[in-house]
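One protein chain omitted, others in place.
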Amino acid sequence: MSFLQIVEGPLFYIAAAIFLIGAIWRVIGIIKIGHKRDLAPPKGSGKVGFVAGNLRHFLPRKIFAKRTWVHIIAGYSFHFGLFALLLFAAPHIDFARDRILGFDWPALPRWGFIIAAQFAFAGLIMLWVRRFSDPVMRLISDWDDHIGSWLTFLVMLTGCLALQESHNALKAIHMLFVDVWLIYFPFSRLMHAGTFFLSRGYTGATYGRKGMTL
Amino acid sequence: MARMKFLCDAERCIECNACVTACKNEHEVPWGINRRRVVTLSDGKPGERSISVACMHCSDAPCMAVCPVDCFYQTPDGVVLHNKDLCIGCGYCFFACPFGAPQYPQAGNFGSRGKMDKCTFCAGGPDADHSAEEFKKYGRNRMAEGKLPICAEMCSTKALLAGDGNIVSNIYRERVVGRGFGSGAWGWGRAYPGSVSN
Amino acid sequence: MSAVAQKAVSKFLEFIDADIAAYAESCVHCGECAEACHFYLATKDPKYTPTYKLFPLVKAYKRHKAPLSGLKKMLGLVPAEVTEDELREWEPLVYDACTMCGRCTLVCPMGIDIAGTIRKMREGFVAAGIVPEGLSVAAANAERTGSPMGVTLKALSAQIVRQEKETGIKIEIDKKGADYMAILSSMEIMGYPEIIGAYAKLFKQAGVSWTISSEAFEATNVGVQIGDGKMAKMLVQRIVDAAEKLKVKHVISPECGHAYGALRWAGPNMVGKEFSFKVVHIIELLDQLRREGRIPAGEKDGRRMTLHDPCQLIRRGGLLQEPRTLLDDSCSDFIEMEGAGIANLCCGGGGGVSANERARELQMAAFAQKLKQINDLGDIDAVVVPCANCRTVFEDGLDEFEVDLEVVGLGELVAETLASK
Partner (left out) sequence: MMLHRLIAAIFFIALMLVSVTTINAQSVRPPGNAVNQSTDEQIGTSNTLGPDSQSKYWHDLRQGKSGLSTTGRSGGLLIQAQGEQWRLIRKNYIIKYSGWVLAAVLVILVLFFLIRGKIRLKGGRSGQTISRFSLPHRTAHWFMASIFIMLGLSGLILLLGRTALAPLIGKNVYSIFASAAMQGHNLFGPLFIVALVWMYYLFVPGNFFKMVDLKWILKGGGLIGGHASAGHYNFGEKVWFWAVAIVGLLISITGIILEFPWLSANLQLLQISTIVHAIGAVGLIAFALGHIYIGTIGMEGALDSMTTGDVDVNWAKEHHDLWYEEVTGEKSATHDQGETGHAQVYSQDKITGV
């Protein structure tokens, strides 16, 4: 069995299983901690607040955006780029069709892929650079932040370096980082991708019950 | 060992483009790639000439010199071949080649060139002779079958000559003598310096 | 782990519900919250980054309560135990440098309610006995008299008599079966007793039957501010008992930030049952009466005014429009400050910070931000501050910076501009 076959075969399935089970375990674990019942008579709907909170926090507020526009642009640019690459890159769709789902969907054209990659890289580098050049970020960042950023960066980088799609070694390196990333995910702050809707939603629900404006 | 050469007799080429078509068919090259092309000079004017041109398999091949990954090699027959497994599609061989031989699939897609493709003198590539990979990457290996390039083989006017350089130049010399005037064969001065025959 | 730290940690863990767990899991350390915190903006000291203030609690969560923490512990990947030294280091951050204004939640891409989490974190600090001195004095006062400033019934009675004399309206104490029972913050009783007169005037005109209880007249809940659940409950219980005894239908929460949240939202959960009465904020009530035409507006106040948005009423209380509609009727030259409304800056003295002598310098630095916001408006005659605590902070701050600016309460303004019958 070649190295590539291992990293995109058994190791990938193991990593994907750890990723899925770990992430779901953790999200359910959080939900299961539960809350006490709120006895105060509500002024509005908590459920509506949950959804509203989730939506509202996608949009930055003007007064803060003036101060933090660089982070907002970097953050959005990274996340949009990443999801475009993850979901619409032709090799990813092929991989999903052949190994997981059995069906495919339209892929980004090559130029679309590259533009998405530009945004993703620009955003991620900016966010990471800020992590060590801003005293606030230096104080609050820990190893988890840096490992998470670097692993994601390496997954993206190795993926793009393998863009010629002609060397198995490059693809294998990419897949290896993907596997590591998947295994690392449920134990790390990367989990925010699976818990952000809870934290936004819970705050939103509290606000909603109290009839607070978001 | 014989030194393989191409020669196009401009006095005979009738711009039928059959060499181009035969080459495409023989090697099943993808859309958009023509390993050979026919250039017409003074089109529609007195003295019109046509020349079929592809990789000339130069002795001191510029492509070989500039390739950053050193993917070219020359066979003992003087045929310049390249290894597509090494090629990164940078396009430098195209910058250097005097004859515009290197071709790239999906050129123009955000600057990405696929792996370079060019005339192999129907001699395949570094993969095992007659293997499926060799055919897929480089086309048919006629040389290994003891045959000469298809373009010259099927040229109806025998304008395009391919094969051992000495034999090719002898044929040409006879023609020139027969025609009663002399000049250098097209491209030979550049491709095979020091061996121009008259 | 020392016993002190142990106490704090077990209190932390007791208070970590799914909300706080989701917050701890979701924070990506993006640092945006710093840009919303007036303490950070005033000092540019990174330690005032709101999410940093939560670190001990998050550490405890990750070590003991997070899903998969058991697995991570085996691999040695959980954070170390919280130490007493850490708690002492964080004490000023949790008490002096957070007014629980909740502005950080607005900027947080994850919507983390840092203010609410700080409130619960303080429970741990109280359990460990790591509390600033100013607050513990207030707490002792509250325990003794029910009021952080030690306001006694005698003092209140004196103020009521004076207001009766001034307005010529009789104020009935302990009137059974009244519709509304007003409670007041100690700041109002001691500093701005005119509000009692204003209530009398407004309710007389509106025909509202109301009273003040002699047993529970204090609205300020120092237990909530300091994070002492037991005391908070005791203070709420006192109001509940009085309201039930007088059989009132409503209890009016005064122009005081934390008091409203403590009684309206936290109250039933603290005493463990639903109230037999409704809690209504004075601004809500005035707005309702105004809409019902029971307190029609008269001649408007012509001074150039702006409105300070007290965090606990506007941002965290949801009373965004009510004060503005009331002001539109009461004030002819009203101007909003930049960033007014839900994202307005805090005065810098809420959440017990103004009662905490140690935090004075920081509070003033934060107030300077507020002052700049007001100064940017140009010439302003008065600022309407519908929160007694903010009002004290304003007056203190304006004094400190030697700025001549009038601070008025909303209730008084509405009372003053009432159409005469």
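Chains here go by letter, A, B and C, matching the order in which they are written, and residues are numbered from 1 within each.
We adopt the following convention: a residue touches a chain if its C-beta (ideal position, glycine included) is under 8 Å from a C-beta of that chain, and two chains touch if they have at least 3 such contacts.
Computed from a predicted model, the values in this text were never measured in an experiment.
**Student:** Can you list the shown chains that the hidden chain touches?
**Tutor:** Contacts of the unshown chain, counting the full complex: A, B.
**Student:** Please identify which residue in A:I6, A:I33 or A:I114 touches the non-displayed chain.
**Tutor:** Only one of A:I6, A:I33 or A:I114 touches the chain omitted from view, namely A:I114.
**Student:** Looking at B:A18, B:I88 or B:L148, which residue reaches the missing chain?
**Tutor:** Per the contact definition at the top, the residue touching the missing chain is B:I88.
**Student:** Using the touch rule from the top, list residues of chain B that touch the missing partner.
**Tutor:** The list for chain B reads 11, 17, 20, 34, 37-43, 45-49, 51, 53, 62, 65-71, 85-92, 94-100, 103-104, 107-108, 110-112, 179-181, 183-184, 186-187, 189-190.
**Student:** Contacts of chain A with the missing chain: which residues?
**Tutor:** Residues touching the hidden chain, for chain A, are 70, 114, 117-118, 121-122, 125-126, 129-130, 132-135, 157, 160-164, 166-167, 169-170.
Operating definition for what follows: only the chains that are shown with their structure count from here on.
**Student:** Taking chains as nodes and touches as edges, what kind of graph is this: line, ring, star, complete or other?
**Tutor:** Contact pattern: an open line, chains touching in sequence.
**Student:** Mind checking the centre-to-centre distance between chain B and chain C? Centres are C-alpha means, answer in whole Å.
**Tutor:** 86
**Student:** Provide the C-alpha centroid distance between chain A and chain B, rounded to the nearest whole angstrom.
**Tutor:** Comparing mean C-alpha positions, chain B is 52 Å from chain A.
**Student:** Would you pull the chain A residues touching chain B in the complex into a rising list?
**Tutor:** 109-111, 114, 163-164, 166
**Student:** Sort out for me which residues of chain B touch chain A in the complex.
**Tutor:** Residues 85, 88-89, 106, 109-110, 112, 115 of chain B touch chain A in their complex.
**Student:** Enumerate the contact residues on chain A facing chain C in the complex.
**Tutor:** Checking each residue of chain A against chain C gives 22, 25-26, 28-36, 38-41, 43, 53-54, 56-57, 60-61, 63-64, 67-68, 71, 75, 127, 130, 134-142, 145, 186-187, 189, 191-192, 195-196, 198-204, 206-207, 210-214.
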